[in-house]
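All protein chains of the complex are present and in place, except for one that has been dropped.
Our next item is subunit A:
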Amino acid sequence: MNRFNHPILRTAFSKSKWNLSKYTSPLFRPSYARTMIPLRTYSSTPSLTKEIIYDRIVEILESYDNVKQGSTISPAASFSKDLGLDSLDTVEVLLELENEFSILIPDNEADEIKTVQQAVDYIAAQEDSI
């Protein structure tokens, strides 16, 4: 989305002492307006990409003692088969992910998450993950 057409910014500009309404056409937009970011735009926080999610999950797994020594963490890695985690460990890891991304994973969905990639996909699909 063009950031100057964002509703929050439009309101901000219409209320500001600079009346920018005559610049609504991109042709008339002065260069200073293009570099000015007048307020904190919550909609434009860097989006949580799958790469970022993956890296943060890897970090959690690396610091988790029960991951089998010498196992390689990869997207396809299964918590139980490749990382040597038992069902209790997996519950712990998923709760840790809940904390990390500020989400709540319902039990029936948590039971379906068995690999790193599934965890990434699940978290990416949650709108409120941060």
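Criterion: a contact is a pair of C-beta atoms (placed from the backbone, for glycine too) under 8 Å apart; a residue touches a chain by one contact, two chains touch by 3 or more; residues count from 1.
Convention: contacts and distances are computed from a predicted model.
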Quiz prompt | "Heat shock 70 kd protein cognate 1", "Succinate dehydrogenase assembly factor 3", "Trafficking protein particle complex subunit BET3" or "Exosome complex component RRP45" - which is the UniProt name of the missing chain | solution = "Succinate dehydrogenase assembly factor 3"
Self-check item: Residue among A:48, A:91 or A:124 that touches the chain left out of view
Solution: A:91
Quiz item: Which parts of subunit A are in contact with the chain that was left out?
Solution: 86-88, 91-92, 95, 107, 110
